[in-house]
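Working notes, structure below.
The other protein chains are all here in position, but one chain of the complex has been omitted.
Showing chain A:
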Amino acid sequence: MSSNCSVTTLQLDSIGQTEPATVHLLPCEIEHDGPAEVSRFFTATIKDRKHEKTVSFRGRGLKGQEVSCPQGYTGLVLSEVNKPGSDQEDRTVKVSSVFHNLTYWNLETPPNSDDGIVMAMAWPDLAEAIHGPLDD
């Protein structure tokens, strides 16, 4: 962006020190950015039967499924090392955890192959087909 001339540095060497994270993608926007009691309230109440995961969040029924990151890709959870005072300052982010799969949740609807996140995972393959070098 032209208005933002700051440089963002990603500290990749922090990868080695991280634990793999369990990631849940919820079908809502939560106005919160910080720690949450996920295992106490959420993970503990997930029901996994007949290939269907169910849980509820704030009294609403969710149905979920696990998706894997595309082959050759790793999911990263990044966190800011020092919060910059203005958007002109340079920023440094480190990898706080990595993940190879995540559980995404739909509001009431059973997960299916038309869900955005499932379809999005096909992009790397498609990109490779479009942009990759030709074999021959």
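Throughout what follows, a contact is a pair of C-beta atoms (placed from the backbone, for glycine too) under 8 Å apart; a residue touches a chain by one contact, two chains touch by 3 or more; residues count from 1.
By definition in this document, contacts and distances are computed from a predicted model.
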| item | value |
| --- | --- |
| Listed names "Ubiquinone biosynthesis monooxygenase COQ6, mitochondrial", "Replication factor C subunit 2", "Ribonuclease" or "Ubiquitin-conjugating enzyme E2 N", with the criterion being the UniProt name of the chain not displayed | "Ribonuclease" |
| Residue among A:Ala21, A:Leu78 or A:Val98 touching the omitted chain | A:Leu78 |
| Residues in chain A touching the chain absent from view | 1, 4, 8, 27-32, 36-37, 39-42, 44-45, 47, 56-61, 78, 91, 93, 107-108, 116-117, 119-120, 123 |
